[in-house]
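What follows is a set of notes on a single structure, which appears directly below.
Yeah, one chain of the complex is gone here, protein chain that is, but the others are all in their spots.
Going in written order, the chains are labelled A and B, and every chain counts its residues from 1.
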Amino acid sequence: MNLSRFTRAGSAVAVGVLALSLAACGSDPEPEGNASDTDAPGSSETNSGEEMGSISGTLSGGGASSQEAAMNAWRAGFQQANPDATVNYDPVGSGGGRTGFGDGSYAFAGSDAALDEDEIAAAEAQCGEGGVIEFPGYVSPVAVAFNLDGVDSLNMSPETIANVFLGEITSWDDEAIAADNPDVELPGTTITVVHRSDESGTTENFEEYLHTVAPDIWTAEPSGVWPVDGQESAQGTSGVVGAAQAGQGTITYADASQVGGLGTVAVGVGGEFVPYSAEAAAEVVAQSPRTEGTSDYVYTIELERDIAGTYPIVLVSYSLACTSYPDEETAELVKGFLGYVVSEEGQQASADAAGAAPLSDTIREAILPGIESISAG
Amino acid sequence: MSITDSPPRAGTRTARRRRSSDRGFNRGFRWIAVGAGVLILVVLAAVALFLLWQAWPALTAGGDELAAEVPRFPADTSFLGYVGPLVFGTLLAAVLALCLAVPVAIGIALFISHYSPRRLSQVLGYLVDLLAAIPSVVYGLWGFLVLAPVLTPFWLWLNENLSWIPLYGGQASTTGRAMATVGVVLAVMILPIITAVSREVFLQTPKLHEEAALALGATRWEVVRTAVLPFGRSGVISAAMLGLGRALGETMAVLMIISPGFSYSLDILAAGQHQTIAAYIAADFPESTGLGINTLIAAGLVLFVITLAVNMTARWIVARRKEFSGAN
């Protein structure tokens, strides 16, 4: 029981406290530090540019996790231009986003599927009659990617793709694949299909594609959950890409921007094979018709999966907002933020960060009036 | 788990009889202490009650309603049919880990208690305990990015040459993200607890028994076999059950490694066959709403009941053993 023991213990505590207080001098990164390219958003031809820099407050949105990477870029770009503003986005899934938007806990939301009539009605209860804004803010090409030694690109018809993912075609040198790829020497490796294990808009979209282009083969109704049992799967885009890279003869579908070193499939569409490219993906959105019979500010599209020369597997993810908000601050934030999202630099930011296909000018023209109309009251 | 002798109970009892002048303080302090003990019981009860309360909507909803609201809920089944494969996967992972871990853990425990140099034994014990200190998310990172690629060729070989053994059948995963890999990682994770408990028991072997064996000319291994192991048997069993409890509830490592599926398959080398309850909850929770959350909590309740049963059995064995281990 000698006293020095306690003074020694005391000094140990003091050292700990000191270490903690030293650690307590961290901060959020300085805006100037690493954002020189997005720091000067004042290009005056975009409508949003003029309002930048003056907006403050906190804005909360949530929804589709597919938008997360793009949303990070948008939030960063917007927050750097408006240092007093903070935008939060909860990647809670499309369903959670629509629910949160409907009960008012999210001022804006992201959804991988366009709202159906019931959902529009629910949203209008929150926003007021005709007050819902919906537009395809994030268009992401989905690549069919594979890991096969020495093969970078393969041609596959929609039927072949469906059969491969169903597990009907089990070997890479199957005749169906060989017929479309006369110049490629295909190994006899077994095909391992890797799909998303979590519920995802990417999965739903890919299923929808297969169901549309090969309805006889892919009979399962599209949902966010993969319908084939007993296949390899992984969590999230990174998970499937990682798993595909780890195995030989694997094939998967993933956000095109993230497939890294994997080979990609040139998809058969309208009688030719179109390899993935952001331009070809943007083209399918530009050429698909707008859904008819919706209110002015609801811009949804009917995706056409067989327009020649376009890349048909794209995930169209929508942004939701209201035309009026109870308070001035939220209205300003939503208006400014969504204005930035659809602006050229906003779309470029998401293209760089998430490999999104930028919106065409025509679509932007059609969307902007809705965003412009956002006001308080 | 720390090393100690039996408690100095006798003295406490004599102390208890004494009366002291300031009864108020004494009583107050006593009640605070008792309150803390009771609080723990209350917390445990609260865990069960709150889970049950949140799980209730899912437990009472019909299969059709759940199928409509909850993603991945198969059509035409009840809640039991839905949670069944998850329970199977959970048990399979835990049992697999146990089979791999127990022999090694007994070896380590014997090493520390009877084979290692005396001075080092405590430090070596700490080293093994460090395995328990490593966060499970790190095990997940390591298991997926480092271990799985290393194990894959071995699994493929097993699949190719020994596929007549039911466990090694099916189509082996080419990425190593199968139940077998999970089993190995879980085994590493539960080694420390099995080792720690077994070590305690082995150290309690009556010295007289060991010395008697030595006097009969037994070698060191014979001492272990004839004196230490029989004495420690029930302790090892309960240690294994504690390890089982740990393995049942492990989340992150499973979540990050396994390629999930929902079936009653025994093919531990194949991908997309199994999923554990804990990993399933962690994977789906962030994107669930409404009844989906209730369903996940109901699955959590099932896990809670299973682990509770396993742990209670283990503790009961330990407690029963304590009563007649007065051989020291």
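Criterion: contacts are C-beta pairs under 8 Å (C-beta built on N, C-alpha and C of every residue); 3 or more make two chains touch, one makes a residue touch a chain.
Convention: contacts and distances are computed from a predicted model.
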By UniProt, of "Fe-S cluster assembly protein SufD", "ABC transporter ATP-binding protein", "Methylmalonyl-CoA mutase" or "Phosphate transport system permease protein PstA", the chain left out is "Phosphate transport system permease protein PstA"
Contact with the hidden chain, among A:L59, A:A73, A:V132 or A:A246, goes to A:A73
Looking at B:L124, B:I237 or B:L266, which residue reaches the missing chain? B:L124
Residue among A:I169, A:I191 or A:V241 touching the omitted chain: A:V241
Taking the full complex into account, what residues of chain B touch the chain not shown? 1-2, 4-5, 7-8, 10-12, 14-15, 18, 20-22, 25-26, 28-30, 32-41, 43-44, 46-47, 50-51, 53-54, 103-108, 110-112, 115-116, 124, 126-142, 144-146, 188, 191, 195, 219-222, 224, 242, 245-246, 248-252, 255-256, 278, 281-282, 285-286, 289, 293, 296-297, 300, 303-304, 307-308, 310-312, 314-315, 318-319
Which residue numbers on chain A touch the omitted chain? 1, 5-6, 8-9, 12, 20, 23-29, 31, 33-35, 69, 72-73, 75-76, 79-80, 86, 88, 90, 100, 105, 235-239, 241-242, 257-258, 260, 351-355
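Simple rule for what comes next: only the chains that are shown with their structure count from here on.
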Averaging over Cα atoms per chain, report the distance between chain A and chain B in Å. 39
Using the touch rule from the top, collect the residues of chain B that touch chain A in their complex. 71-72, 144, 148-149, 152, 171, 173-177, 255-256, 259-263, 265, 270-273, 283-284, 286-290
Quick one: in the complex, what on chain A touches chain B? 65, 91-93, 95-96, 99, 190, 192, 194, 197-199, 223-225, 229-235, 242-243, 246-250
